[in-house]
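The complex appears here minus one protein chain, its other protein chains still in place.
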Amino acid sequence: MAGNIFGKIFRITTFGESHGNSLGGIIDGCPAGLKLNFEKIQKELNRRRPGQSSIVTQRNEPDQVNFLSGILDGITTGTPIGFIIYNKDHKSEDYKHIKNIYRPSHSDFTYEKKYGIRDYRGGGRSSARETICRVVAGSIAKQLIKDIQIISYVSSVGNIEINKSYQDLDLSKKNIEKSPIRCPDIYTEKKMLSLIHKTKKIGDTLGGTITCVIKNISSGIGEPIFDKLHAELAKAMLSINAVKGFEYGSGFLGSKLTGSQHNDLFNIDGTTKTNLSGGIQGGISNGMDIYFKIAFKPVATIMKKQKTIDKYGNFSIIEGKGRHDPCVLPRAVSIVESMTALVIVDYWMLKKLSKYSEIKN
Amino acid sequence: MAGNIFGKIFRITTFGESHGNSLGGIIDGCPAGLKLNFEKIQKELNRRRPGQSSIVTQRNEPDQVNFLSGILDGITTGTPIGFIIYNKDHKSEDYKHIKNIYRPSHSDFTYEKKYGIRDYRGGGRSSARETICRVVAGSIAKQLIKDIQIISYVSSVGNIEINKSYQDLDLSKKNIEKSPIRCPDIYTEKKMLSLIHKTKKIGDTLGGTITCVIKNISSGIGEPIFDKLHAELAKAMLSINAVKGFEYGSGFLGSKLTGSQHNDLFNIDGTTKTNLSGGIQGGISNGMDIYFKIAFKPVATIMKKQKTIDKYGNFSIIEGKGRHDPCVLPRAVSIVESMTALVIVDYWMLKKLSKYSEIKN
Amino acid sequence: MAGNIFGKIFRITTFGESHGNSLGGIIDGCPAGLKLNFEKIQKELNRRRPGQSSIVTQRNEPDQVNFLSGILDGITTGTPIGFIIYNKDHKSEDYKHIKNIYRPSHSDFTYEKKYGIRDYRGGGRSSARETICRVVAGSIAKQLIKDIQIISYVSSVGNIEINKSYQDLDLSKKNIEKSPIRCPDIYTEKKMLSLIHKTKKIGDTLGGTITCVIKNISSGIGEPIFDKLHAELAKAMLSINAVKGFEYGSGFLGSKLTGSQHNDLFNIDGTTKTNLSGGIQGGISNGMDIYFKIAFKPVATIMKKQKTIDKYGNFSIIEGKGRHDPCVLPRAVSIVESMTALVIVDYWMLKKLSKYSEIKN
Partner (left out) sequence: MAGNIFGKIFRITTFGESHGNSLGGIIDGCPAGLKLNFEKIQKELNRRRPGQSSIVTQRNEPDQVNFLSGILDGITTGTPIGFIIYNKDHKSEDYKHIKNIYRPSHSDFTYEKKYGIRDYRGGGRSSARETICRVVAGSIAKQLIKDIQIISYVSSVGNIEINKSYQDLDLSKKNIEKSPIRCPDIYTEKKMLSLIHKTKKIGDTLGGTITCVIKNISSGIGEPIFDKLHAELAKAMLSINAVKGFEYGSGFLGSKLTGSQHNDLFNIDGTTKTNLSGGIQGGISNGMDIYFKIAFKPVATIMKKQKTIDKYGNFSIIEGKGRHDPCVLPRAVSIVESMTALVIVDYWMLKKLSKYSEIKN
């Protein structure tokens, strides 16, 4: 019940710390007979890789995944898929000075309280480095549900935000990926970039929001009442480092509308004229686009002096060392998509078991 | 894997539809030896009961819970606790006219797509009536973790919202419960009441937000990396009918701050000067207050004519009949607290298994 | 993680004690659209009902199941199926004398050690009365997998045993059910009956074995490596009260053979000439009959004086009161079949998710 397993049918278990020998995972429940596109998996990893541009950490990791089992001649065999990614450029000495110190708004303190011990090197297990395993699994999940499109992008950085709905943006992969921030709106992107550079220069950090859209998903996907599709999406998103909030469809703004304003009226074909519902009713997809937004807090490691405490109850002064992102949002896009894919693949498979008429033969 | 089981250690399974014979559930994993206070359980049920005031549905249900097992002389025995609540005042005839019709922004359409069949009477399983079972289980959970305080209140209705942080409000049970809206700020409450009455009169409905605060919780509670405490809270909240969003600590606003603004600096005793983190770091409680806010969409059933479709592909006109809430927020407070208690009890028990030194003897 | 939930996909949670108000359960995960045959369910319950003949307990229970949810017009809706069976003829006063006494080879002692409290009335939760819920769920499972035949029968009572393999017996329902012992071999049955009567007369009890055969099951069912089909069957069987052993295929005797004697050679169509494997290879069905045998210890409650201890550390004399079975085997047949059906239905559904080619559309 320790929390390192995710999923019901397509289940992933992961291991690894920021500065350990390696990180990896096991996918149990991937159907047999899927021809894997390894290049796509690596491309996905490259999207969250450090060192992509001047606005992210310069830690130099190839982030190459090695598959260890469950695949024969490039095809999944139905047995568990083991994989490993070696840490190459970890500089643990950067962390010795914090061995006994609790960094503000990091989980040093809470890991120590829970476990009585913590791997201080680069944040250990609590580092976002573990999300690399999520991307490996998520990119395989994506290949399973290849007709369903999962697109996410940076919709705000600090207080700079895109003032358009997702429908009014060019969400083609090409358009999003050409931006170092993965912001599909050029005008906003420039302002974001300038804010990031300015903030980095003074040793500070930024948060922001990511919007995710799921297109071409069929209706009938979700498992009420506790495992509603959006409930599991919320859990998946909040499980990502630094995420503070989740809203889908009309979200928090929707709470200010009246029923007559908020209800989505049907077209004759079962689609709806508006989509404030965000593609889900009662925890089950209705075939319309699913969209949600998640909030990231600013990176806790700043390059400024902070007064803090150590585990012996003394005050201490700390200042960020090492190679850190001033803003993780551009790299987090692939993590958001991966976790989304992991949720969707699970519910997509479970849907096959909903109707007796479809399973009896 | 159908979604009617919640929890890891203290697990609840529920059944029942809005207009069936009864609803009920089974709690598996409640420790033995807890002397139950049945009055408290019933009081909790009364908080979500219909017919409490003029602003909620007038369906007349005693909502009395009967315990069927797992208890001897008022004390839990460690075996499963079965319970049942009979439906007394269901008027299924109110729903015959929608047997073949999909109500806008309800789950009629999606249940039909997923299961090929749906219980149309009062929304069947998708009705919020099922949350009564959550309150039964949640109120037992509350008794297990009685030192931990879980308080929630209505923080906004439509666009009327309390402009104070929770710290500046009187969150005593007495103060919250004396308000029919469960809004602890008298000034705001009056405006909310007036808005609800006005909206009800024109046959429309409202949404809003509920804020929940967890006080006196110890540090070390939570199971990273996928089952972070706030991730599970998010799932629990989004599993409640009509919820569209969740944020904890600084939430969406926090995404606009810089790291140096957002970081919570430590006091010498391990508490923090500010609490933008919302009492959780890396998915584990740090001993500070945990607080979060959730958004509810407006009730989908409105007393106005709406054009919609039936399952045969024809247009149809629908108008709400039956007894409906213009705003569910006041009743939802106990549901929010119950789901919170269910999450906390689970992680509180799991924490006992974190350290070898504490379990070996 | 308390053990009252069974199954992965078709999951059953149960509650109830021997002398409580009622027993019941919830099935979560039954596919929608199954037309239930309620008569068949009741018939199955009647097979395990007390009072069927002179050789079983005379407790007079109608054992009528009431379905509370998840069914509309006799058809499953995909939502959880709640059900309840009221206890009618419990005579708790028969048990007052053992309130503080530990009966030999019962679980009074162990429940007290684990939970610190126990429901002494009729054995509480540890009574085989709980198996009634398994039969309700199992008989629904049987209807889902109706092409698969699950047949079990009493193959030995005490040291009287059928000396034929299952292939040489008439396993028609008619032949088995006409026997009060559910032994398909008339010659052996007579000897069993006589042994039971003789043993009952002297206040003693008997054990025996049940053999179960699964016919017409397709290949490819099972989930290695930990959840092998026979491993889950073993668990299901050992979870039944009084069961001490499980063997499938060649079983314990098979351990004495050599590889060349034991190997099942193939026919050209993929069937095998012999079936010492018992229809399963590597945890996955191969399409041949699956068969297994389970051992039941003799009933622990005997009508003879036994010296025992109480919870205060004193010796005491105990003598069985109440209405008890001298031999539970005839009633256990339906329990064995039910648990078998619960295992098979789960793996049968999971099989649908094994191959990508079959789930992608």
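As written, the chains take the letters A, B and C, and residue 1 is the first residue of each chain.
Assume contacts are C-beta pairs under 8 Å (C-beta built on N, C-alpha and C of every residue); 3 or more make two chains touch, one makes a residue touch a chain.
Keep in mind the model is a prediction, meaning the values are calculated, not measured.
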| item | value |
| --- | --- |
| Option from C:E61, C:E189, C:D264 or C:E337 whose C-beta touches the chain left out | C:D264 |
| Option from C:G33, C:G249 or C:P330 whose C-beta touches the chain left out | C:G249 |
| Touch list for chain A against the chain that is not drawn | 1-5, 8-9, 11, 13-17, 20-26, 28-29, 32-33, 66, 68-70, 72, 75, 77-82, 84, 111, 114-119, 124-125 |
| Residues belonging to chain B that touch the chain removed from view | 1, 9, 29, 31-34, 76, 78, 144, 349, 352-357, 359-360 |
| Touching residues (missing chain, whole complex) on chain C | 1-6, 8-9, 14, 102, 104-107, 109-111, 113-116, 125-126, 130, 156, 158-159, 199, 204-209, 219-228, 230-239, 241, 244-252, 254-270, 272, 276-278, 280-287, 295-302, 304, 306-309, 313, 315, 350-351, 353-355, 357 |
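By definition in this document, only the chains that are shown with their structure count from here on.
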| item | value |
| --- | --- |
| Taking each chain's C-alpha mean as its centre, the one farthest from chain A | C |
| Interface residue overlap between copies chain A and chain C, same or different (over half shared) | same |
| Euclidean distance of C-alpha centroids - chain A vs chain B, Å | 26 |
| Whole-Å gap separating chain B and chain C, where each centre is the average of the chain's CA atoms | 39 |
| Centre-to-centre distance between chain C and chain A (centres being mean Cα positions), rounded to whole Å | 46 |
| Sites on chain B at which at least two other chains make contact | 1-5, 8-9, 14, 111, 114-116, 125 |
